[in-house]
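Complex shown without one protein chain; remaining protein chains in place.
As written, the chain order gives the labels A and B, with residue 1 at the start of each chain.
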Amino acid sequence: MSALAERPSPAVRPGAPAAGGRWEPLLPEAGRVRSMLGVYAQCFRTSVITGFQYRVAHYFYMFGMLAEPIIYLVVWSTIARQQGGSVDGFTPGDFAAYYIVWTLVRQMNIVFTPYGWEWRIREGQIAGQLLRPLHPIHYDIANLGGWKIVTIVLWLPIAFALTLLFHPTLSPTATEIGVFSVAIWGAYLVRTMNLWLLGLVTFWTTRVSALFEAYAVVELLFSGRLVPLQLMPGWAQTAANVMPFKWTFGYPIETLTGGLTDAQLFGGLGMQALWTTIGAIGVAIVWKRAVRRFTSVGN
Amino acid sequence: MPESTADPVIHVAGLRKTYKVPEREAGLKAATKSLVRRKHRDVRAVDGVSFDIQAGEVVGFLGPNGAGKTTTLKMLAGLLHSSGGDATVLGFVPSRRQKDFLRQITLVMGNRNQLEWDLPAMDSFELNRAIYRIPRDVFVQTRDELIDLLAVGDLVTKPVRNLSLGERMKVELVGSLLHRPRVLFLDEPTIGLDVTMQKRIRSFVAEYNRRHDATVLLTSHYMADVEALCRRVIVIHHGRILYDGQLSALGHRFAAYKTIEVDLMDASADLTRFGDVVDRDGDHVVLRVPKAEASAVTARILSDVQIADLTIEDPPIEDVIELVFAQESAE
Partner (left out) sequence: MVKQGYEPTPPIRRFEPFRPFRIAWIYFRVGAMNELQYRANFFVEVFQSLLSLGVGLAVLALVFSQTSTLNGWSRSQLLAVLGVQILIGGFIHTFVQPNMTHLLADIREGKLDFALTKPEDGQLLVSVRDVRIWQAVDMITGTVVLIVAMLQLDHAIGVVDALAFLAAIMIGGSMFYCFWMVVTTGAFWLVKMDEVVELFEGVFQSGRWPVGTYPRWLRLGLTFLVPIAFAVTVPAEALTSRLNWQTLVFAFVLAIVFLAFTRWFWRRGLKRYSGASA
């Protein structure tokens, strides 16, 4: 006798179409805001756990990034000492403080790059993202956000060591520390929006690297990453005020080191919010177009 | 010229390879203990293997994953140092990796390419010509012969990364044989390829062996590779040789049963009294009977039952091998 039993008659399926012909989902839907917070919390948690597992690789990565600020620090301190102790009001101690805080802000600035987008498209991950009921940027923000928490924790010993080596002069007030803690996340959000926008260009061209490199150079010069913005010529400082880069780099550092007034401190947070909003609107518009292009052109 | 007392091309005696594997139990306490003192376990990948292979033989190494086939192959190619025993290939000690030795062997590994990824295969062939010091006229002749034999003429000008898996394997073979090696080490050469390509590769190796009298050592866990190419097969399991001899005799030695397939005239007939019924589909019945009783049972069926057709068969080689391995594991 064949092992195959006879076919069972199809059972009555639950949620059969109502009179209108539409099928109901099998599960009831939870609240939207609560679900989104749930996604964030879950992604954060997973990232933090994974991040701590990969701490050795993470440390290597962070060490590699120390070279840049140390080089700048050494060069400018040398100049300061040569010019009789300070350059434009910056003493070697001030430079040390600037560049040490720089190392943390640099880490907070690391977000998904256009190269990552190229990889995503090549590996065929876009389709998967389109199938999810939540805008993919939330996953990026949440996942990387978790990594940032790990980074902050791992950074503390590095900061301590750098302090011993370079003797920064730093005495921030409580307000400044508070604003700083918010500003670094603001920087993270502004840069996420900017680079997401840039990354979406990969849906239209494969040669996004040239565009990204050019962007990186402008950002390098006008964000306060190369030197404290006060040391740049006047026209550059004015230009930096209208571009978003200052608010991702120089401003967060200066909340802690620059002795800013309360107006400047909170005004800066406002600028970060402004640039985040502008970026978000840009992302919303371009993402729709990118999806349309992707679904019409294919992989 | 008759070479009845010729030296074997490959001579292996008591070859062993033992790995020290760090051992650690799960749990935090064991982990901290292992920081201080590492405990090691000996894994005998190859455990006293001996055989001789004459020139022109195509020998298949058969065994499940982890049996020791690839380890043996690597020791013969000079890539691994043995932990004991002797091995000579073409009169050389492989692990010394002398240049005159390396020029006469070739290694082909399934799923892994040694041709330069970004270059067209033709360019890689030129590189091999320089490395193996092949005289130009010999090189051109050999290359063209191989390209022809494998029908890859239109593939060799494309970068290797643009070729499909099977196409890559074919050009890989061309590149590996340009220097007319006497000994071919093929490690799972058909793994991951579709059936047509597998057949193509097998027929190529057979033809190559026929034309150039090259000695081929082939490892595989595909029975079909071995059946198609090798008259002699060495079965390895747990680092030891279970069988070394003709493939055709393998079944005789290890199979303890035969299968009798019967097409009945009367679909309701019950054959369970004759032996194990392993399959029944309408009027087609498959019986398994002990080898010794096969002819007697057949006679009884023929006399007692109305049948349309009857076939007696040896069990498929795969089943035999599986049984052998299962027995070994059970020990």
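Basically, contacts are C-beta pairs under 8 Å (C-beta built on N, C-alpha and C of every residue); 3 or more make two chains touch, one makes a residue touch a chain.
The shown structure was predicted, so the numbers you read here are calculated from the model rather than taken from an experiment.
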Contact set of the excluded chain (shown chains only): A, B
Among B:Leu15, B:Val49, B:Ile105 or B:Val235, the residue in touch with the chain that has been omitted: B:Ile105
Hidden partner chain, touching residue among B:Gly14, B:Gly66, B:Gly91 or B:Pro316: B:Gly91
Option touching the unshown chain, where A:Ile79, A:Ala273 or A:Val291 are the choices: A:Ile79
Missing-partner contacts on chain B, residue numbers: 7, 9, 17, 19, 74, 77-81, 83, 88, 90-93, 95, 97-107, 109, 112-114, 116, 118-120, 123, 126-127, 130-133, 159, 182
On chain A, residues whose C-beta touches the chain left out of the figure: 57, 60-61, 63-68, 70-71, 74-75, 78-79, 82-83, 87-88, 165, 207, 209-210, 213-214, 217, 220-221, 226-227, 231-233
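Here is the rule we use: only the chains that are shown with their structure count from here on.
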Centre-to-centre distance between chain B and chain A (centres being mean Cα positions), rounded to whole Å: 52
